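The block underneath contains the structure these notes are about, expressed in structure tokens.
With one protein chain held back, the other chains of the complex are shown just where they sit.
A and B label the chains in the order they appear, each numbered from 1.
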Amino acid sequence: MLTILFDGVAYGMLLFVLACGLAVTLGLMNFVNLAHGAFAMGGGYLTVVLMNRLGVPFLLCLPAAFLLTAAVGVVLERTLYVRLYGKTHLDQVLFTIGLVFMAIAAIDYFMGAQQQLITLPAFLRGQLEILGGSIGIYRLFIIAICGALVVVLQLGLSRTRFGSRLRAAVDQPDVARGLGIDVNRLFAATFALGSGLAGLGGALGVDVLGLDPTFPLKFMIYFLVVVTVGGTTSLIGPFVASLVLGLGDVAGKYFVPEFGAFMIYTMMVAILIVRPQGLFARGSR
Amino acid sequence: MTPILATDRLSRSFGGLRAVNEVTFSLAPGARQALIGPNGAGKTTFVNILTGVIAPSFGSIRLAGEDITRLSRHQRVRRGMVRTFQVNQLFPDLTPLESVLLAIFERDGKAANLRRPAWREEAAAEEAAAILARLKLADVMDLPTAEIAYGKRRQLEIAVALACRPKLLLLDEPAAGVPDGERQDIMAAIAALPRDVAVLLIEHDMDLVFRFAERIAVLVGGTLLVEDVPERVAADPRVREAYLGESLDGRAA
Partner (left out) sequence: MTRVETGAPPAAAPASAAALLRERARWSLFDLLFWAAALAAFFVFPLRLPLLTEIAILGLFALSIDLLLGYAGIVSLGHAAFFGAGAYAAGILAQHGWGEPISGLAAAGLVAAALGFATSFLVLRGSDLTRLMVTLGVAMMVLEAANKAAWLTGGADGLNGVVMDPVFGVFEFDLFGHTAYWYALAVLFLCFLAIRRIVNAPFGLVLRGIQGNALRMSAVGAPVNRHLVAVYTLAAGFAGIAGGLLAQTTQFVSLDVLNFQRSAEGLLVLIIGGSGVLYGGLVGAVAFKLMQEWLSNITTQYWQFWLGAALVLLVLFARGGLLGLARRFLRRRPARSERGGAA
């Protein structure tokens, strides 16, 4: 029981780190980035290559995954995404699906279609026995890192200048522009942050979620659920949604394995029937 | 005679703020009434409650005697309460002809027809053309709406509403944003509205209000201040007081 709870929380937190960038791009730029998972995949493969081919230690791979995907994100944002901001959601959807297909085929070409494995450093392997349940040390590590990230993000958003500008731009883009906030630079920085977090999540997730070229498609629905159920107006919404989703998915797979993936779909449908605007919608939007 | 519209202590608060406060109000069939008030007086909220965009916190609305407080937006339209919008709400890719026709089809319950070609509905097409001609839109009726001039689009707002065959027409600042040269057309269109349609005009432009309205209601701070004939409203000291600050500000800006 404790194990499930623990795995679910770890899984949920990982989902949050993977998906929160999407929530921000959506809330800030009203941009539906279905290719968000491709950034996560990028971070994952980067880790695989760094560790398995170049022998870089795992702990160094994590910041590298963050920085490199953030850099790729900023380049793509400035060159491609920026052209799509004014367009319809349909155009954005088609465009980013196109990017997903390109990323999948490219990874397939360079890395092959098989599952990628990494060997975690010894101190992150193994189990801890607590209160009669066994807990994976790596799960604990994920919870610690993601938990710290959540705190940092929340504080960053509520306490720093960047954060207050970001919130202003999300709530009232026109007013923010009028106040002389450089919304374009804010967009680029946020996009970089979001992609970087996805990359970091991808790197952390290699051992837990698995990694193969179909990753962006497999997790697209999870990201969408987190964002639609959690909303984009705060970080708390997606965070709670991620935890619920993570716990539900893990518990579902454990208790009713024959239903497999149905668990999250059922949850999604149920939530939407009760709260069509998401769990944390504010007013009517 | 049953009033066409009757509200009873209609109220709506947002948080602690009473945007509309116990407005009791009625309109006779064929009335020519204006609803005025300074900015933030609750006019928009009032119209949104009437048309079903937001629900009242308290009170009721009757249309021709029938309680419509809980009906959805399109059901109110079906029963004869039709509105135009302050900011154009048109179909950019349809032509004016198609837009008006669409309203006629919905009105006549023919919109769900999957089989009969639209052009076979000759009576509807003729009616649409007649409405468009009356609003001086005949020459642009076959162009995409997005391509016609702004003033014409304001006219089309009214044409689409008329096609719904209203008993009560809510005109929300029909002349908003129209340059002076084209204002006359809008005024003429409003003056020529069928006499059996009751009209509630929500307007800032006092010139238009006093030319058109036979009665004027003044909303201030969400409360109905006066409801009377124009001369007496104009002479009312409370109205002057409510408007004084605003109109001075408005001129200065």
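The working rule: contacts are C-beta pairs under 8 Å (C-beta built on N, C-alpha and C of every residue); 3 or more make two chains touch, one makes a residue touch a chain.
Treat the numbers as computed from the prediction; the structure is a model and nothing was measured.
Enquirer: Of the residues B:D142, B:D207 or B:E241, I need the one that contacts the missing chain.
Expert: The single option touching the absent chain is B:D142.
Enquirer: Can you tell me which of B:L17, B:A55, B:A133 or B:A192 touches the chain that was removed from the display?
Expert: Among B:L17, B:A55, B:A133 or B:A192, only B:A133 touches the chain that is not shown.
Enquirer: Just name the one of B:L17, B:A55, B:A118 or B:A192 that touches the chain not displayed here.
Expert: Of all options in B:L17, B:A55, B:A118 or B:A192, contact with the hidden chain holds for B:A118.
Enquirer: Looking beyond the chains shown, say which of B:A19, B:L63 or B:L97 touches the absent one.
Expert: In the complete complex, the chain left out is touched by residue B:L97.
Enquirer: Could you please point out the subunit A residues that touch the chain left off the display?
Expert: These residues touch the chain not displayed: 26, 32, 34, 80, 83-84, 87, 89-91, 93-95, 97-106, 108-109, 217, 220-221, 224-225, 227-228, 258, 260-262, 265, 268-269, 272-273, 276-278, 285.
Enquirer: Going by the touch rule given at the top, which residues of subunit B touch the chain that is not shown?
Expert: Subunit B touches the missing chain through residues 51, 72-75, 77-78, 82-83, 85, 88-94, 97-99, 101-103, 105-107, 110-122, 125-126, 128-130, 133, 136, 138-139, 141-143, 146-147, 150, 160-161, 163-164, 177.
We take it that only the chains that are shown with their structure count from here on.
Enquirer: Centre to centre, by mean C-alpha position, how many angstrom separate subunit A and subunit B?
Expert: 47
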